[in-house]
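With one protein chain held back, the other chains of the complex are shown just where they sit.
Chain naming follows the written order as A, B, C and D, and within any one chain the residues start at number 1.
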Amino acid sequence: MWQFFLRRLLLMIPIFFVLSVIIFSLIHIVPGNPLDNLMGPGMTKAYEQEMVKKYNLDKPLPVQYLKWLNNMLHGDLGSSIIEKRPVTELLLHHLPYSLSLGLTAIALSFVQGVSMGIISAAAKNTIFDHLAMMIALFGVTIPAFWLGLIFILIFAVWLNWLPVSGSGTLSSLILPAVTVALGGAGLIARVTRVAMLEVASKDFIVMLHAKGLGKKAILLKHVLRNALIPVITILGLRIGWVLGGAVTVEIVFSRPGLGQLLISALFRRDYPVIQGAMLLLAMGIILGTFLADMLYAFADPRVRDQTH
Amino acid sequence: MKKRLGSFLLMLAILVAMTSVQARAEKVLNIAGNPNELGVTTFNPIKVELNHDAMTLIYDKFMEWGADGKFYPALAESWTISDDGLTWKMVLKQGVKFHDGSPFNSEVAKWFLEEMKTGPSAYMVGAIDNVEITGPYTITLHLKNPEPNMFFNMAQDFMCIPSMVAYKKYGEEFGIKHVVGSGPYKFESWSPGNELVLVKNADYTWGPSIVDNKGPARIDKIVYKDTKEESTRFLELKTGKIDVVYAVPTMFISKIEEDKSLRIIRMPGDELYHMVMNTQSPPLDNELVRKGIALAVDQESITKNVFANAGKPAFTYLIDSLAESKIDPKDEIHFDLEGAKAALDKAGWTMGKDGIRQDKDGNKLTLKMVAKNESSYRRAAEVIQAQLAKVGVEAKITLMDPSSIRAYYKKGEHQLAIRSYNWENADILEWFLNSKRMGYPNAAMWHDNESDYLMQKAMTRSRSQEEREANFKEYHTYVLNKYVWAPFYLPAKVFAVGSRVVLPKNSRARKFMKIEILDWDLK
Amino acid sequence: MSLLVVDNVSVEFKTRDGIVEPLSGISFKIDAGEILGLVGETGSGKSVTAQAIMGLLPFLNGRVSSGRICFRDQDLLAISEDQYQKIRGNHISLISQNPMTSLDPVYKVGDQIVEGLRQHVVIARDDAVKRAVNVMTSLGIPNSEKVFFQYPHQLSGGLKQRIVIAMGLCADPHLLIADEPTTALDVTVQAQIVELFRKTVAQRNIGLIMITHDLGVISNLCDTVVVMYAGHVVEKGRVQEVFANPMHPYTRALLKCIPKFGMPERSLKAIQGNVPSVSTFPGGCRYHLRCPDMKPICMTEAPQTLQAGNGIEVQCHQFGPNWREEL
Amino acid sequence: MNSLVEVRHLSKFFPVTGGLMQRRIGAVKAVNDISFDIYKGESLGVVGESGCGKSTLARLILNLIRPTSGHVLYDGQDVNRISKTELRELRRKMQMVFQDPHSSLDPRISIYRSLEEVFTIQKEKLSRPKINERILELLGMVGLKPEHCRSYPHQLSGGQKQRAVIARALAMLPEFIILDEPTAALDVSVQAQIILLLQQLGDQFGITYLFISHDLALVDYFCQRIIVMYLGRIVEITPADLSRQKPMHPYTKVLKESVFVADPLAEPKAPRIEGDVPSPFNLPEGCVFETRCEYAQNICRKESPALRQTMPGRFVACHFPLIHAMEDPSCLPVDAK
Partner (left out) sequence: MENTTNQNQIIPPANRWIRRLKKLKNNRAGVLGLIIIAGLIITALFADYIAPYSYKAQDLSLMNIPPSMDHIMGTDEFGRDVFSRIILGSRISVYVGVVSVGLSVLIGSLLGALAGYYEGWLDRVLSTVTDLTWSLPEILVALLLVAVVGAGVECVIIAIALTYWAQYARLIRGQILMLKNEIYVEATRSLGATDFTILFKHLFPNAIAPVIVAATIGIGQAIVLEATLGFLGMGAQPPLPSWGAMMSNGTAYLFISPWVIIFPGLAMMITVFGFNLFGDVLVDIMDIREDTLK
């Protein structure tokens, strides 16, 4: 099995390169120039030339790419044109905010989604099923920024329970995490429900009843265990999404996460930062897919054996 | 397990209590800074392109600019200028120490003025030929050409003087990890996208003459929070988490004014909203069409309805606090519906049945209008779109991010562009209308020999402040009559201040807060 | 005392299109040490019978609508779900149709045997493991200790079926219900499994209900046979008697439509028409649409169960008092 | 005797990859070097347990999959080496009926369209009334009512579906039909109907059948000759009527004895074989049946026995074929000419 995973990891390397080329070319296709954002009235052409030289903006794109790649392989992601600091440092600065929000949100959406899924599957086609699915759907039906603002209005302004924004404390994490989690819970609930219903229709479930096992034992030990396999896979694949997908929530709650970094870098064409951040996301994805595969294999012995 | 959780919670509670106790003992000012300054580049004044407000708290300058338009001594205690305007003698303040303990003296001043030439703001000291040290605290500047604008430059936020010792010591890291100035506040920590923390410089006693309190400051700590979303900033202010909000959006003004515990401070603005017309894109290459469009923009209505009368309508290309903006009223651009229609008719664009003007070939007067995808530009664009529709001009709006829009200007595909600039000097006209800067910044694609001549004259051949004024007025009047822009709004700087803040009674400073922080206090 | 008495049991299922009755008034009984064969085609209600006895209908949207199921003189329809749980897998075990799908794929097979055992018997895990391994060995599973720690997909069909049987036997039940246990298996393995059932019943003196559509298996293994058609028991009796002298037209036709070695060419006889599905059960005698001897009475009136000679019970008008050839 | 189909040294190996670089680490030898003939007009049975390669064989003959080596000649034409148009032409002559009638029909297409499609595929340009006529005719042939052509597969019973499948196979009036377990998914009473129908159609149109099944008794009844396969190999080719023809290969014997006869007078018998059919992955050298054979000797472990003729019409692949057949004259093949 380790061989299989080693192979998967090796396969990630070409994917990584393909992705780096895609990212690089995409952001360079986008019209605009980072230096325009720096040049103010009175600034000299000479200074502009100096900057162009410093960031290799005058070189042909393939050369720029190769230089970037070369530096990257030596562990240097370059430095931000706008913010004047190493990209690595910027990423490390913003990553914790994204990770704390993302992981909390994933955990929350997992708990919410799975429990809604369980309720819904256990009470299939009853009012509880519909209710649970509606609650799960709630997050999907509205944009996160809208939900976030409404949450602020209710919990921070009217009730004054939680801070409006911020990023340092635990309490400031609650509202954004819930906002993001609501968006993901719908998908998880749906997958859980479908998976549970499918497992519940399997022959072996009847056999478990026949063995004299109680309903609860069957539901939690067998049905859920089998149904969680696809759910876990989805979670693993969503790591990239966790790191960068919460931009609007980050903006609304002013959390300096990777999403915000990426968006502002994108708007200002800060190429090294976009490249670095996208690459970090890609690494997250690769890691996530890898983790999902591992989890999948550990959770499902059939897959484990196929991976020999 | 439960026990451990309990003790953890207890510790947490103690921690929270401690921090809150500390907070009460210390005077901490929380600021939601200017959203345009978020993600600022560096605090290295020599290398910085986008300046942060906090620079003026960390560093001292040679001079301060008063609300009266006069320049007050700061680190330059006094100065004398030779008649030909080419020799400046400056006496420096004594006893000034940087945060790292190194002294400020003529050596530092010379080094600074020379080092400035290596950065993006080199033009600020561009007129200086060389700096001569004439004593430990006296220097003489020898200029290449007369530069009356030197006062203005010296008082600019870009001319912040860093510690020479620290600057040399930290190299690349200066301005990012290590920020050493001589101002009333010391740089403590900076977490981009999150917050910037400054602490009081207890040794500060050399406050400039423009403030009453010569130091040290009364507020112990200043925290700039990088909160972007406007509603969130407003709520933070309302819930007391923030004491000062910069650049309050106009729609919040009335809401804040309703709240008795909050105050709105309006300062004269340095910004001008205008619509740029691409003078090389037909039919805008026709001066009459430009005139028609410029006259169709109802400045008063925009000021009142879009910006809630927070600022003033703009009728020229310069902000009204500049002397160069005071030109003959007949040369100003004022809303004139009939005049607009007449100009367009005269240009050969007659009203069509569908309410859109067309020329004799049946081409419709439809123009591409671009604007930055930010609230105020969008709103202005939408209103101007409606106003232009009234004179039979159809504008199709495209909103873009700032980088795309500059790339777009460079390609010259735009026709109308809703823009604004912040600048407090008439030389901005050169920046935007110099034919050598086509596309961007010269988005008007303005190329006119007479204009270029007048610009050259104003920029390089003015020997005194008065002469400079006159030259720029001439230049300004000329371009106004060519209708390259349609100016419409002069925003005021609007700040919201929470109840804890005690503001100075008689403010003389031109800018909000900045060095005047010395006179501020917290309840 | 009979081990199990099924008396006039009818079953209803709720479906999208209303209520259906896949089982109507079936009766039979089985003693300890006896092997009873339940034979019939698709939709005859064989599996539903097993589910009814196991009390699994509530989990499948069904219920016993009338009749009585007595296991060792206890009315199974009268007891609570909790009590039923103590009987299921403990006193009555089910071996289901498809060994490939009747094991949870994510647990080791040994754990699944032990899980059922420990559900009913207070026993330390180590002892339970020992017992499971013993049962596995006694069922002819080679290397039981190793197989114990394997997952279902790692085992062949025959081994899986043996595991399922081990699961059923581990708690020492009195009655075993095997629902088509050999259908999914290769013929050579089928023979082994049938032999295994024979031995197990003999050794443990338990009752076995063998549900199958394979008359060959019935004839080889069972003592008594119950022939079902469309939710009715059409004929039942000792295997020898029924096979030697089938009474019901369906049983007769069924025996003739199976190819046998040495059968003369073109001697196979088909039964006309289709096997009815639950929602299309015809009125009257449910076989009348396919019956070559059909008379008008068959269309209108359901036949009563009649005692024929040789202890055979048959449900057909032919043997009733009202039957006349000319009808 | 005229051979319609000649199978020569036909093999199909499915590669199995593994390891870090996904190298080939072995193969599943689904069909392993087999040769036989199908004579015109006969019904040839292929019997064997799961994994013996009988379905793969059927697909190879129809050229639905490409062989690893060897070839199949249909009327002297190599089915793997013909052009696309020739292949389509060939498809008119050879047809197949699959095991599961339910999944043999596209669930979204009515019976009418399923049948009509055959004509479109075969580029048979017929007028609408002509097609309708042909379809009705076909339905009649297989005993379906005209209204059935409006039905979708799920609205029909298993037997009706299989009839529809047979009708589709008959549409182009083929001369050769492969029947891959055509009754395995059906109830016994319906199985007999289908078997009778196939026999009747065979007689009527002179169709040659290759009948694949795991049910030895059924094959024995339906066919004139039987091929017994085990793990990709032919172990025996024998004339049908196994009640008289005593098996010569130990596997055939076991297979025959494993069939339960619905006869209460027959003594219950102990199974003669242990264990399951081994996995066809990486088979050992030697006889494929060696692991389960009660007569296995040393040579069986080392050397794979070739299929050889022991008597006219009888072939067996065994180092130690069961002798009784030789001794008992009544066991001589009926059609040994």
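Here are some notes:
Quick note on the criterion: a residue touches a chain if its C-beta (ideal position, glycine included) is under 8 Å from a C-beta of that chain, and two chains touch if they have at least 3 such contacts.
Being a predicted model, the structure only gives us computed values, none of them experimental.
Shown as candidates are D:9, D:24 or D:88; the residue that touches the absent chain is D:88. Only one of D:5, D:72, D:105 or D:262 touches the chain withheld from this view, namely D:105. When you scan A:94, A:209, A:222 or A:238 for touch with the missing chain, the hit is A:238.
Within the whole complex, the absent chain has one touching residue among B:64, B:243 or B:401, and that is B:401. Touching the omitted chain from chain A are residues 15, 18-19, 26-27, 29-30, 130, 133-134, 137, 140-146, 149-150, 153, 157, 237-241, 243-248, 251, 259, 262-263, 266, 278, 281-282, 285, 288-289.
Touching the omitted chain from chain B are residues 229-231, 234-235, 249, 251-252, 254-255, 301, 304-306, 373-375, 378-379, 381-383, 385-386, 396-401, 404. The set of chain D residues touching the chain not shown comprises 59, 62, 64, 87-88, 91-92, 94-96, 98-100, 103-110, 112-113, 117-118, 121-122, 129, 132-133, 135-137, 140, 143, 145-147, 149-152, 154, 165, 168.
Here is the rule we use: only the chains that are shown with their structure count from here on.
Centre-to-centre separation of chain A and chain D, using mean CA positions: 53 Å. Work out the mean CA point of chain C and of chain D, and you get 32 Å between them. Once the centre of each chain is set as its mean CA position, chain A and chain B turn out to be 37 Å apart. Touching of two or more other chains is recorded for no residue of chain D.
Among all residues of chain B, none touch two or more other chains. Residues of chain C touching chain D in their complex: 41-42, 142, 156-159, 186-192, 194-195, 198, 213-221, 239-240, 243-244, 253-255, 257-263, 265-266, 268-272, 274-275, 277, 290.
Chain A meets chain C in the complex at residues 202-204, 206-214, 222, 225-226, 229, 299-302, 305.
Those residues of chain A that touch chain B in the complex are listed here as 30-34, 36-44, 46-47, 82-85, 90, 93-94, 97, 149, 152, 156-157, 160, 163-168, 251-254, 256, 260-261, 264, 266-269.
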